[in-house]
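Supplied in structure tokens, the structure appears directly below.
Apart from one protein chain that is not included, each protein chain of the complex appears where it belongs.
And then chain A:
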Amino acid sequence: MSFEDYSGIWVFIEVKDGEVVPVSLELLGAGKELADKRGTELAGVLIGENVTHLADTLYEYGADTVYVYDDTIFKNYRTESYMKALLECCQKYKPEVILYGATSTGKDLASAVATDLPTGLTADSTILDIEEDTGLLLASRPAFGGNIMATILCKKYRPQMATVRPKVMKALSPEPGRTGQLIEETASIKEEDIRTKVLEIVQFTTQKVRIDEADIVVAGGKGLGSEKGFQVVHDLAETLGGAVGASRDVVEAGWVEHHHQVGQTGLTVTPKIYFAIGISGAIQHIVGMQNSGLIIAINKDPEAPIFQSSHYGIVGDAFEIVPLLIQQFKQAFNQEVVDHV
């Protein structure tokens, strides 16, 4: 394998409900930095049905080139069809680096592609860098349940691949009218070669605001004692117009569903305001919310580690503090509105 043959930073572009998912735009932002450092181009690989027009969005977010596989065979994500397309694209154009969002789709695809190429794959990266002269990707990630950070290298294989946690990298602000090069490709895979069928897709409707997209997340922990006690979290979230988050212990106790879980094995969130109520602040929780704009902790134990990771802390009983806050907030907010009128 001659490394000189490999160049360019690629991002696998994930599409959902006809739109590019946020993590793919974040990765174009991160990829742009790597590409600039290497003096090479940034490309997106766009796979799906009726997706070609999305290339315009990708240029605006930094892509120089977009490889597109637009075909009904790609209507739903399936490992075998997407993997085939990406493998063929890779073999033809030989990128130096491929980044994927660490989503259920991205992780599934990346693991399969890495095995077939074969090459190394760094999982769930949160920090990316590249050596200017050698092109060696420095992908760092939490491991051992968040207890350590490790930098993973792939010295002897190309492309170098990594999945990257959503909400960790920053998308560039879009540059309207920026354009790039579209390269349309077709994959050799046929429907009869694919051994899986998507029979149905079921979306949860109960979830009002997705916690990883909300500006305000009100999260509660095991300290609230019971599903009934956890109601104060729902109340505050509703009052503020925010989303409900939870620690893993709360999810395991069955008070809320898993898609509310923040942390290492849940979602990474970066809201503008994050409330941690009755959450002790285990490292596995912290890694999922530490980049939030303003972190407010309410905990009755003054020694709780969560205070080490918060901007503002209140030592007190959640059942006293939170209802009071809701009441004052409602009053103040009404007052403000009246003032403006």
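The working rule: contacts are C-beta pairs under 8 Å (C-beta built on N, C-alpha and C of every residue); 3 or more make two chains touch, one makes a residue touch a chain; residues count from 1.
Keep this in mind: contacts and distances are computed from a predicted model.
Visitor: Would you mind picking the UniProt name of the chain not drawn here, from "ABC-type polar-amino-acid transporter", "Glutathione-binding protein GsiB", "Electron transfer flavoprotein small subunit" or "Cytochrome c oxidase subunit 2"?
Guide: For the chain not displayed, UniProt's protein name is "Electron transfer flavoprotein small subunit".
Visitor: Have a look at A:Lys37, A:Lys94, A:Arg178 or A:His259 and name the one touching the chain we're not showing.
Guide: Here the residue in touch with the unshown chain is A:His259.
Visitor: Please output the residues of chain A touching the missing chain, sorted low to high.
Guide: Interface residues of chain A facing the absent chain: 76, 79-80, 103-104, 107-108, 110-112, 114-116, 118-124, 138, 140, 142-157, 195-204, 207-210, 215-216, 238-242, 258-259, 264, 272-273, 283, 286-287, 290, 294-296, 307-316, 320-321, 324-325, 328-330, 332-334, 336-337.
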